[in-house]
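With one protein chain held back, the other chains of the complex are shown just where they sit.
In order of appearance the chains are A, B and C, and numbering begins at 1 in each one.
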Amino acid sequence: MKRQVALLITLFIGTLLVVSVFIPPMESLKETFTLFFDIIAVFAFFLGGGNLLRVHLTKLSKRKQDWVYSIVTLVGFTVVLVIGLFKLGNPGGIAASPTAEGSLFQTLFDNVLVPLSSTMYALLAFFVASASYRAFRAKNREATILLIAAFIILLGRTPFGMMLTSWVPNSLSILQIPNLAIWIMNSANLAGQRAIMIGIGLGVVSMSIRIILGIERTYLGEEK
Amino acid sequence: MDDQLYRQPVFRVFQIFLIIFTVLAGSIFAQDPAIGLTDSADVFVPAPPGAVKATDVVYDQGGAVDLEWELSPDDDGSLKVSGYYICRREVGGEDYRLVDSVMAGVRTFVDETVEQDHTYQYMVAVNGDCSTAPSEESNSITPDMEWLNFGLSNLFIIGLVICGSVIYFIAHAKRGKKFFIRKIAGLEAVDEAIGRATEMGRPILFVPGILDMDDVQTIAALTILGRVSRVVADYDTKINVPVSRSLVMTAARETIKSSYMAAGRPDAYSDDMAAYITDEQFGYVAAVDGMMVREKPATCFLLGAFFAESLILAETGNSIGAIQIAGTARPAQLPFFVAACDFTLIGEELFAASAYLSGEPKQMGSLKGQDVGKAIAMVFIVLGVITTTLAQAWDIGVFTWISDLLHDLFQVTS
Amino acid sequence: MKRSSIIIMLVVLAMFVISWLAKASSMAGVEDHNIWHGFLITFSAFLTLAILSFLYKDNPFYKFAEHLFVGVSAAYWMSMGFWTTIVGNLIPRISNSLSAFFEVPPIADEWALLLLPDSVTFFIPVILGIMLLLRLSRNMGWISAWPLAFIVGSTAGFNLVRYLRSDFIEQVSSTFVPLLVDWQGTGHFFSHLNLNASGQFVTMAGNWVIFLGVMCGLIYFFFSKEHKGIFGFGSRVGIWILMVTFGASFGYTVMGRISLLVGRLTFLFGDWLGLIS
Partner (left out) sequence: MFTPAPLLALSSSTIGVSISLGLVGLGMVWMLIRSLRARDVDRRIVFLFIFISVSAPILFPITFSETPTPVVKKLFDKVESLPADSKVLISFDFDPAMAPEVQPMADAFTRHCMAKNHKVIFMSLWATGQSLLNQTMRAVLVTEFPEKRDGIDYVELGYKAGNEGVLNVIVSNFRKMFPTDVNSIPLDSIEIFDKIKSCRDLDLIISIGGGKPGIKEWVLFVGDPTKTPIGAGVAAVVAPQLYPYYPKQLLGLLGGVKGAAEYESELVRHYPQFEEVDKPGLRMMGPQTFAHVVILAFIVLGNISFFVSRRRASR
């Protein structure tokens, strides 16, 4: 029974939202449901944040490996939560935006979160290099095509691409590497992207139907 | 359509009354120099704009009116006219009030400040240097709400055909029809990858992307997690599912738990298998990276919605020598997975994976339905390309017509 | 702890203090809270270096940065969720007294859903949220499947039409490309045949590649037909097209990734060390 109700909810809500697209009076349903989702997600924070606290407190009390760092997480979490929820150090008081200019919360964001996340993001520069060193090898036909395409585009984005091929006459200018790079981006690259997207569109439609019809129910747990 | 309502006799009479009233009011208004300095001899007064036509905006909730008028004859690109004032009043009520103004040369306006089922009249006044001249009053208009959006009928038809074929093949499979489904390399490798982790005595890492449950990719990833954790339960291997959203944590726990129950090992399940890290994209990545280098999982699954972190995770996983099975429906991240992982589920394959892994005929049937969708796409692309080519190269009427028709069919206005 | 690691810790600490003092004194007279700002910049630089050190190998500084990142960011998004969603969107709709307490203007009732006012319907997510929390209870835990069913159902419902529209229908129609561009007859075509990048032939070739590429790419994704014969050839070409796509997009994004590092290094060399103007 419990599962039946859940499947009925999915069926009802799913169908309702599909149908609502075609019915103007129900247009705002989409925004309302998005808000509903956000609100439920905030409730879920209790579970997530609670779990975070539990994991690190256990680590700390049982003196598991690296328990010292759990103190860092716990202190960071508690301090920021208190500052954030009570708007401590916010010049505008309770009515101000939590991220108001000059607030402690925003200062923390600018000086702790920004350097951390942008450096993490910047690691990509290194990983892009190591991945291309390892992956772009002419192991087989597919890998060779991947390699050639990447090489032409990369070369086309440096001054050397033009330098190497600037002698090519205008009537053959597609063979100049920067032009070739643009041409590839606008033809083969576009074709591949479109084929992938059309496939994704169908995949999502089929997956959604399976969910709405209750055929796909893994997230609810298997039948006992 | 509820137009019918207004066709009832009572409303007819009311409408006729309104029209008479309108004409009367209009003529009175026109004589009354309410706006502008019309009498002064040395002030240029532009000629008033022509007839104002008000129509209800279709397929909405009744909150908008379309206006169209003829430009004032003096609005010829010279500087004599600076713009138009749009004025509105409710029929039978107050005076005209200014709604908005538009620049010279503009002949249409959409008034989105009206309320449903009220009746309005409009007037457009042309604005000269220091004088205005009003148009005649418009027809009265009652914005109403439509119950069906016929503007989306092509979306409806295409959706019906595609959903229909998916459902048809699901039903077909239910009756016992077996379909051929080709092998999907990444999925064939799942069992082997889990077996490898078991042999090496190392854990399995499953990353379900960084988006919440409101993204289909996350749900697809969780359904695959269901199959993976079933095998994991059988093999008695350790599985770690770090997640970046609390809701995903809840759903992942539910999924793993039921897999363990199904495998007959509810005792081996623990909530610690799925743990929430943080909502912050790169904070999550930092923690998962740390987890990778410290616990050295033998197998990493990177399935779901990924953004820039795709390559950071895949490269770190690669550096610890893990077998990596990745998959996403974000085209921008696929190249990185292809470059750095052993197997990649490309777009549609991610959604097909759960059906494929389940082995249930019903689910396999839906894959056949998707193929029908692809066939339809291919047929229409061929038709569209041929007719567009013929229409453009030789300008043959019938092909232009078909090509326009196809463009309209696959053109969705919101 | 090993002696060497203690020494490293002490050295880093000493360098931190030196940098802090140097930064604070260099800002004296320019900034009001120079000690505080000196600390902030030094701390940012320390965190930047701690994350970069992961490239060499896992180490205590990275662990510190990672754990700080997790704790601070989880709390950050939780606070933001509370203020923007609960205080920003829920409370103004359901309670006037609470809105007054949080000094947010109440949002007027709209009768959007099921012909009920928002002040009633917005209790639905609250109830579902509480159901979700019941997961913590032993007896009522099963009920948390209902909010999940609600969420999954709405995700499926939304995305079905959205993806059908933007990924299927729009991509199909944008593939209606003319295979003959600027066609002025066969004679004109051959007499003007060249490989100029913006010439007729190259533009046409691009459209042919798009047309055939999309077709072959779709053949690759066919699940229910064996990839043999003509179909197999089509699917092979499809893979090649996908490989060109992946290679090209990879190559194209490299530049953006490098700029990110330029940004970080400019912070380290400029804002922190003051080596560049």
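In this text, contacts are C-beta pairs under 8 Å (C-beta built on N, C-alpha and C of every residue); 3 or more make two chains touch, one makes a residue touch a chain.
What you see is a predicted model; the values in this text were computed from it and never measured.
When the whole complex is taken into account, which chains on show are touched by the absent chain?
A, B, C
Would you indicate which residue among B:Pro73, B:Gly105 or B:Gly164 is in contact with the undisplayed chain?
The single option touching the absent chain is B:Gly105.
Could you list which residues of chain C touch the chain missing from the display?
So the residues of chain C touching the missing chain come out as 55-56, 197-198, 254-256, 258-259, 261-262, 265-266, 269, 275-277.
So which bits of chain A touch the chain we can't see?
Considering the whole complex, chain A reaches the absent chain at 125-126, 128-130, 132-134, 136-139, 147, 150-151, 154-155, 157-160, 162-163, 166, 173, 176, 178-179, 182, 185-186.
Since one chain has been left out of the picture, which residues of chain B touch it in the full complex?
Considering the whole complex, chain B reaches the absent chain at 77, 79, 82, 103-106, 315, 319.
Everything that follows uses one rule, which is that only the chains that are shown with their structure count from here on.
Would you kindly say which chain has the C-alpha centre located farthest from the C-alpha centre of chain C?
B
Please work out the Cα centroid separation of chain A and chain B, and write it as a whole number of Å.
Their C-alpha centroids are separated by 18 Å.
With centres defined as the mean C-alpha position, give me the chain B-chain C separation in Å.
Comparing mean C-alpha positions, chain C is 18 Å from chain B.
So which stretches of chain C touch two or more other chains?
Within chain C, the residues that touch at least two other chains are 51, 54, 63, 65-66, 69-70, 72-74, 76, 78, 132, 135, 145, 148, 151-152, 154-156, 158-161, 163-164, 168-169, 172, 175, 211, 214, 218, 221, 242-243, 245-247, 249-250, 253.
In chain A, what residues contact two or more other chains?
In chain A, the residues touching two or more other chains are 21, 28, 37, 40-41, 44-49, 52, 66, 113, 116-117, 120-121, 123-124, 128, 132, 136, 146, 193, 196-200, 202, 204-205, 207-209, 211, 219-221.
Quick check: in the complex, which residue numbers of chain B touch chain C?
155, 158-159, 162-163, 179-182, 184, 213-216, 219, 247, 250-251, 254, 276-280, 282-283, 286-287, 289-290, 293-294, 331-332, 334-336, 338-339, 346-349, 352, 356, 367-368, 370-371, 373-374, 377-378, 380-382, 384-385, 388-389, 392-394, 403, 406-407, 409-412
Report the residues of chain B in contact with chain A in the complex, numbered from low to high.
59-61, 145-149, 152, 155-156, 159, 162-163, 166-167, 170, 212-214, 216, 219-220, 222-223, 225-227, 245-247, 249-251, 254-255, 257-259, 261-262, 271-272, 275-278, 280-283, 285-286, 294, 308, 311-312, 314-315, 318, 329, 331, 334, 336, 338-340, 346-352, 354-355, 360, 362-363, 366-367, 369-370, 373-374, 377
So in the complex, the part of chain C that touches chain A is made up of which residues?
Within the complex, chain C contacts chain A at residues 40-41, 43-45, 47-48, 51-52, 54-55, 63-76, 78-86, 89-90, 102-104, 110, 112-113, 118, 121-122, 124-126, 128-130, 132-133, 135-136, 142-143, 145-161, 163-164, 166-169, 171-172, 174-175, 194-199, 202, 205-207, 209-214, 216-218, 220-221, 238-255, 257-258, 260-261, 263-264, 267.
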